[in-house]
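Each remark here refers to the structure printed beneath this line.
The complex appears here without one of its protein chains, the remainder shown in place.
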Amino acid sequence: MEGMTWLGWSFDAFVGAGLLWLAWRALASPDLFKAVVLFVAFGLLLALAWVRLEAPDVALAEAAIGAGLTGALLIAALTRLGISMASGRHRNNNKEEL
Amino acid sequence: MQHLYLLLAVFLLLNLGAGMWRVLRGPTAADRMLAAQLFGTTAVAVLLLLAELENSVALRDVALVFALLAAVTAIAFVRRAWAGTEDSNDTR
Amino acid sequence: MNKARQEIDWWTVLSRAMLFSIIWWALTDGADGSWLIGGPVVLCALVASVALRPKEGIVWRELLFFVPFFLWHSLIGGVDVARRAFHPRMPIAPELVEYPLQLPPGLPQVTLVNIMSLLPGTLGVELEGQMLKIHLLDGRGDYLSGLKRLERRVGRIWVESADDFSRG
Partner (left out) sequence: MTPGDYLSAALLIMGSLFFLAGTIGLLRFPDVYTRLHALTKADNVGLGLIVAALAIQASSWAGVVKLVLIWLLVLLAGSSVSHLVSRSALHRGVDVWKG
């Protein structure tokens, strides 16, 4: 049982730390497309967090809306805005800032 | 068995974290998208493990939704953002 | 729309009704009460799928034989790519090749492209008429014979007209 709680805590710690880190990176990223991908990853991790909080129904909604549809909508919005893919062909090879 | 499920869930989560590096580095938008795809598949696996761990059928439904919607973002990306120049100009 | 005029044989309807029922049963974990909604849902799915059915039909027997073939070869594919990823010198020699297809356009070709991406060393990139561009993980090996075999197998799963269903 001892190992079980320890493992559970480390899982939760990774999820929590990952959420904070992803949120920060998504907000701070100058490249909007990168921010969208980070947001999708954030949604996935958030769904896992809801699962750990024993709220599978909320996790279901988060998986469908947060990770699935919002990502697609944000990409569509990004294209509609006419912002060129910062990481498209013209900047293919240079190492960009992290 | 229970230990193994949780251990592997943690392992897959770390795997996901390693894949994060690809999102940050790119270099092309497609590489970032691929990493997101990896997250989708890994998340399905983690959810299935957690479902077994907590003996909850509802969690398998969450995994099912993940699997269903895994492709949506990627297809939106290919259709909208990364299609050739002729598609990026249209304002549908 | 001569497609809708095609004779609808009972075997198509029955097999699909069975398939959708199984899917509903699995989704609801076999709850008895769910059939109140499940019945109409299965019926709707059945009507839609028979109305929209493509001109090719599935030979179920061939599909059954294909499953172990696919499972085994996708396992080999996974092992192969894992070996290359773990190998310190990363032995890959990617190449983009063109492969002339024998399969008719439509579903047979699309199935081939999708399945190919899961089998060892090949990735279907683009379909242009009867020409398929394939990305190979390692262009040095013999990929052609495997592709030809896969193509023949996929060709046997899909038959031209829906009437041939029952003879599968």
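Going in written order, the chains are labelled A, B and C, and every chain counts its residues from 1.
Assume a residue touches a chain if its C-beta (ideal position, glycine included) is under 8 Å from a C-beta of that chain, and two chains touch if they have at least 3 such contacts.
Fair warning: this is a prediction, and the values are worked out from it, not measured in the lab.
Listed residues C:44, C:64, C:93 or C:144: the one in touch with the omitted chain is C:93.
Although one chain is not displayed, its contacts with subunit C can still be listed: residues 22-23, 25-30, 71, 74-75, 77-82, 84-86, 90, 92-96, 113-115, 117-118, 120-121, 123-126, 133, 135, 137.
Think of the hidden chain as still there; on subunit B it touches residues 1, 4-5, 8, 11-12, 15-16, 18-19, 21-22, 28, 30-31, 33-35, 37-38, 40-42, 44-45, 48-49, 52, 57, 60, 63-64, 67-68, 70-71, 74-75, 78, 82-84.
Just so it is clear, only the chains that are shown with their structure count from here on.
Of all chain pairs, the one linked by the most C-beta contacts is A-B.
A summary of chain positions shows that the Cα centroid lying nearest the centre of all protein Cα atoms is that of chain B.
Put simply, the C-alpha centre of subunit B and that of subunit C have 23 angstrom between them. Between the CA-based centres of subunit A and subunit B the separation comes to 9 Å, rounded to the whole angstrom. For subunit C, no residue reaches two or more other chains under the stated contact definition.
Chain contact summary for the complex, subunit B toward subunit A: residues 2-3, 6-7, 9-10, 13-14, 16-17, 20, 23-29, 32-33, 35-36, 39-40, 43, 46-47, 50, 54, 56, 58-59, 61-62, 65-66, 68-69, 72-73, 75-77, 80-82, 88, 91. Residues 3-4, 7-8, 10-11, 14-15, 18, 25, 33-34, 37-38, 40-41, 44, 47-48, 51-52, 54, 56-57, 59-60, 63-64, 67-69, 71-73, 75-76, 78-80, 85, 87-89, 91-96, 98 of subunit A are the ones touching subunit B in the complex.
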